[in-house]
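The other protein chains are all here in position, but one chain of the complex has been omitted.
By letter and in written order, the chains are A and B; residue numbering begins at 1 in each of them.
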Amino acid sequence: MTRNVLEASGIFAGYSPELPILHGVDLNVGQGEVVTIIGPNGAGKSTFIKAIAGLVTVTAGNVQLNGRNITHIRSHRLAASGVGFVPQNGNIFTTLSIHENLVLGAISLRSKPARQRIAEIYRQYPVLQERQFEKAGILSGGQRQILAVARALLTHPRLMLLDEPTAGLSPKAAAELFSVVRSLVDSGSSVLMVEQNARAALRVSDRGYVLAEGRNHADGTAAALLDDNDIRHIFLGMPQQYADHHIAGQNGERDHYNPRESN
Amino acid sequence: MIGVISYLVFFLILALIFSIAVLGLNLQWGYTGLFNAGVAGFIAVGAYTMAIMTGPSREAVMGGFELPFVVGLLGAMCTAGFAALVVGLITLRLKDEYLAVATFGIAVTIQLVCLNWEYVTGGTLGLISIPNPAKPLTDGPLAQNSVFLLIVVGVGGIAFWSLERIVQSPWGRMLKAIREDADAAASLGKSPTRIRLESFVLGCMLMGLSGALYVAFIGYVSPSDFLPIVTFQIWTMLIVGGSANNRGAVLGAIIVWGVWTSSGYVISKLVPTEIQAQGGAMQAVLIGLILVLMLLCRPRGLIGERMNVSRHARI
Partner (left out) sequence: MLLQHIADGVLSGAVVALGAIGLSFAMKILRFANFSHSELLTWGAYFALVFLGFTTAFSDFFGGNIGPLSFGWPLLIAMVLSAVATSVLALVLHALVFEKLGRGAGHMTMVFASFGIALLLRHVVVLIWGPNPIYYSNELQFAVLLPGNVRVMPDQVFLLGLTIVLVVSLHLFMTRSRAGIAMRGVSENPDLARVSGVNVDNVVRWVWVIGASMAAIAGVLYGLTVQLRPELGFGLILPLFAAAILGGAGSMYGAVIGGLVVGLSENLSVMIIPTTYKPAVPFLLILLILYFRPDGLFGERR
């Protein structure tokens, strides 16, 4: 039985209390797991990750990190409490040098451990060290994502939140990034990511959740989701309108491919 | 009793003259979201235009056309509107705060011109003997002021009525749409910059009108009448009354002018004459405090916008 790093239950969240985007989402991430959230546009995937990160207000529900309640955490405490967050857009400081980006990522550490961690990151990702004094804005798309992940890794997060990490990347760069994601687990982090590139993401994931219209639609092991015919048709390759249309008529059959535990 | 009545008439004339400028500012800020930090400058343009057009001829100074009062009012609106057009064309396509800086600058510049372009403005001495339109019609100061009050009520009433019509017209609804979301408004095929410019010019014309009435009433004009404190007063009137509400604008003008004059009276009784400057400073501090406290505690003013649908309504 794996211990859960993240336990989120009954999450309601949105940009204004009257119009929640999430309507009671439950989601767990176990120790050492890579978990992917997939679903159509507007399903609330990114909102969920932002709600965990404290950037979107959680109006109801509970978020626990290793058993500690972090539901209403102020975002700047997030890094110190063990969550690394890589937003989808603007996830590096383009006007700062690569080194300065890492200094900021390590700002919640004391200055000596921060220096040590930055040195470790440089050993892990030599491409960053080579260009450490250059402005981050000149990096290529793939390098930017690596810098963004590295920035979030400095605090040894137990949970990494990645919002569409491969958006806009070439297939080669995306593949490289997915291998980086997989390696995060080896260095002791669990991963929760949102991906448009659902099929590729599920291949490097242990489990997956399908969100639709701000609610849990399905979840299961990555392999099971990849194998499931309906999921494959609706979310892994069919046009989006078609998927949306289908969900509306699918509610009755949800349990068919929803092996959610009742507790 | 006569004393009280004549003071009340005097007070109301000035409060209502200011309220016309507040209405102009309300059109700009309340309905369109334009920050005009140079209200005093546009009032000054109107005031000097009135003085030059209707005043008597004098040596070494341009003007002395002795034109009728109404022509002076229209002329004042035209020059203030023209000044607004020039400033607006340069700054209205920019970010809001740049408009604030630029309008602040135009007020400073207008003040400099008033002080130094002696041939037109009479320099520091200003222009005196501006005819009062009520004078030929009446006998005695109270009657004269009462007639002038009627004139101000008439002119102000026309301005108020037109503004009420305007903000309910399609053009007025467009203003609010632009204030809420310029991009969305633009997608409807309207040019936000154009409509913002129209609103800005129209608002400044009302400020010019207010300045013209002021000069006709007081009888002279000098650069020291249009110090930046006037801009603060007009703004405070709008915020106290409540922006995006024309009745609030008039109410705010009366209340703030009342606070200003009565505090001036009290201070002049309490403060010895040798530190008069400090007395004036106390009045300014009072206005500043009212402004900041209103923003913090009652941002919608005494009477706010009627429909509470906008993010601006929180201001």
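What we mean here is this: a contact is a pair of C-beta atoms (placed from the backbone, for glycine too) under 8 Å apart; a residue touches a chain by one contact, two chains touch by 3 or more.
Keep in mind it's a predicted model, so treat the numbers as computed, not measured.
Among the chains on display, the ones the left-out chain touches in the entire complex are A, B. Considering the whole complex, the residue from B:56, B:141, B:154 or B:288 that touches the absent chain is B:288.
Taking the complete complex into account, A:103 is the one of A:103, A:127, A:175 or A:223 that touches the chain left out. Of the listed residues A:12, A:85 or A:125, the one in contact with the hidden chain in the full complex is A:85. Only one of B:12, B:101 or B:143 touches the absent chain when the whole complex is considered: B:101. Which of B:33, B:192 or B:208 touches the hidden chain is settled by the complete complex: it is B:33. Although one chain is not shown, part of chain B still touches it, namely residues 33, 35, 37, 90-91, 94-98, 100-102, 104-106, 108-109, 112, 115-116, 228-229, 232, 235-236, 239, 275, 277-278, 280-282, 284-285, 287-289, 291-292, 295-296, 299, 311-312, 314-315. For chain A, the residues touching the chain absent from view are 53-55, 75-80, 85, 87, 90-96, 100, 103-105, 107-108, 111, 137, 151-152, 155.
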